[in-house]
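Left out: one protein chain. Kept in place: all the others.
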Amino acid sequence: MRYSPTLIDHFLNPRNAGLMRDPDGVGEEQDAGCGDLARFFLKSARGVVSDVRFQAYGCGPTIAAASAASELITGRALGDVTHLEATEVERAVDGLPEDRKHAADVVARALRAAARACLGGAPEGG
Amino acid sequence: MRYSPTLIDHFLNPRNAGLMRDPDGVGEEQDAGCGDLARFFLKSARGVVSDVRFQAYGCGPTIAAASAASELITGRALGDVTHLEATEVERAVDGLPEDRKHAADVVARALRAAARACLGGAPEGG
Amino acid sequence: MTRRVYLDHNASTPVHPEVVADMLPYFGEIFGNPSSVHAFGREAREGMDRARERVARFLGASADEIVFTSGGTESDNLAIKGLAYARGRGHFITSRIEHHAVLRACQWLETQGFEVTYLPVDELGMVDPGDVKRAIRPDTIGITIMHANSEVGTIQPIAAIGAIAREHAIPLHVDAVQTFGKVPIDLDAMGIALLSFSGHKIYGPKGVAGLYVRKGTKMVTIQHGGEHERRRRAGTENVAGIVGFGKAVEVRARDMAGEAVRLAALRDRLWDGIRARVPDVKLNGHPTDRLPGTANISYRNVESESVVLGLDLKGIGVSAGSACTSGSVEPSYVLVAMGVALGWAMGAVRHSLGRSTAADDIDYVIESVEPIVKKLRGALPVGAR
Partner (left out) sequence: MTRRVYLDHNASTPVHPEVVADMLPYFGEIFGNPSSVHAFGREAREGMDRARERVARFLGASADEIVFTSGGTESDNLAIKGLAYARGRGHFITSRIEHHAVLRACQWLETQGFEVTYLPVDELGMVDPGDVKRAIRPDTIGITIMHANSEVGTIQPIAAIGAIAREHAIPLHVDAVQTFGKVPIDLDAMGIALLSFSGHKIYGPKGVAGLYVRKGTKMVTIQHGGEHERRRRAGTENVAGIVGFGKAVEVRARDMAGEAVRLAALRDRLWDGIRARVPDVKLNGHPTDRLPGTANISYRNVESESVVLGLDLKGIGVSAGSACTSGSVEPSYVLVAMGVALGWAMGAVRHSLGRSTAADDIDYVIESVEPIVKKLRGALPVGAR
């Protein structure tokens, strides 16, 4: 199998998939080459991510990376999430093949955008 | 095997191979394409072939055809031998593959020449 | 072990046990080079000649019209470039849904001063013979149209195209890699001058294929070297492979008709089962004029590679219409040429059935695909719908 068991598990059982009704911030990114798309909805409390939902369209790794990343950032400071690196997302699915690195990339970018939206739009200390 | 058992037998045990010291006629032919060469020495008595020897250079079928033809024409009228056809030589070795037909041809031509030489050079009734 | 179901027979097939048995002696025992004149070489040549006879008989051709090659791709290249270079310049006609082996050989010829017309197809994947006729120019030197497309299975109206080609005395090359041994081919009635066909799509070994070249067709070799294959393809022949190919053809001659009926029924069972359980699905290609074992099904707004991965994890092998290669996902150029909308084209999954496929395999696939598509659609951005 070219994908790790962790990746496969997230693909088969995506965590936090779906829509969020009333998010504090939304971020969306589409891979230019691939067309893969990830959208994250964040809720925060005291500057920390309290809830996440994602929607994704794309090949298996993109869906798995979105799921893994949603777990990764739950409870993390929004300020940190604005610096989330693709490599950290990749580690969360135990690695990606060379031709699927874009999955981590599109997910990281969408999450950073969502965190920025939270911070920008949220009232001080929200 | 692409050659008949008869051909193989003549190739392995050529009949009448070698030089003749005092022939009544000699005929020689070389295949233009192939370079294969056959030379026949004939002795005749009362217009009939009484002894034959051949020399040949070439691939197996040429040697075998020369040997088989030497048996074929022994005891035959010289006049008949001047009309010897390649097809008859070919039959004497039980057939030849398409790309080795030249073997029968060069042998038949050499024998016709040898028979003509006998007739031309021999005294009347010799 | 998980259950395994292989529904990718258009990609490749397992070698038939009878074929393996026939090949085996040609590795260690009958190993001569068929060009050698001694007994070791002759034995190898005899095996090869027998295979050539079998293939020729199956096609209703004569043995010296069969050239063995290393694969369908080589056969296509040889046919197209062999015709082209024998003429030096001129114009080719082909279609937009040919295999890459044909399309890229044609594109290569364009870089070498030849010209090529790429004909469109309709929404079922059919070439219009009228288009072929209209595309013919005084300098047209070849027409190359595939028999059936590997992705959607649509079977082209070759006989009509062949009649036009014959009328204009233009050689017609047909890429029959997906039909040879699966549906009948009548070289004369179809007006075919050259036909590509391959071993590994019909339970023969990979690495061996053939090109039929009608007697009198002017063409040159493209792989230069020794005098093999009547100077139409240089290189020591893959004797064991050729022997296996010959056997595979013989087995197909025996099994083909019965299997076509059986596979068509299973294919329909698959489509009926899926559309009964999964909403927003569509069958691509011609509903009737298509390969018996091929079903190309689109799941709208789902990315097909995800479906392929989901089924793979259930032990099922199918193939994706879209492919994410080197970081960019392209919908199938075949579906695009057929005018299939992007939301459908990206979700196309090809199922191709074969010898080993049983009814309960089909049912297992139907059961497996439903939750996968549901889950994928659950994670889908609303905007994408």
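We call the chains A, B and C, going by the order they appear; numbering starts again at 1 in every chain.
Keep in mind that, in the parts below, a contact is a pair of C-beta atoms (placed from the backbone, for glycine too) under 8 Å apart; a residue touches a chain by one contact, two chains touch by 3 or more.
None of the values given here were measured: they were computed from a predicted structure.
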Missing-chain contact among C:Arg54, C:His99, C:His147 or C:Arg267 belongs to C:His99
With respect to the chain omitted from the figure, which of B:Thr6, B:Gln55 or B:Thr74 is a touching residue?
-> B:Gln55
Residue in contact with the excluded chain [from C:Pro157, C:Gly273, C:Gly317 or C:Gly343] = C:Gly317
For chain C, which residues reach the chain that was dropped from this view?
-> 4, 6, 8, 11-17, 19-20, 23-24, 27-29, 31-33, 35-41, 44, 69-74, 76-77, 99-101, 104-105, 107-108, 200, 205-208, 222-227, 234-241, 305, 308-309, 311-312, 315-320, 325
Touching residues on chain B - with respect to the absent chain = 3, 8, 11-12, 14, 17-19, 28, 31, 33-37, 39, 54-60, 63, 66, 99-102
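Here, only the chains that are shown with their structure count from here on.
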Interchain centroid distance [CA atoms averaged], chain A/chain C, Å | 41
Could you tell me the distance, in whole angstrom, between the mean C-alpha positions of chain B and chain C?
-> 57
Rounded to the nearest Å, the gap between Cα centres of chain A and chain B is 94
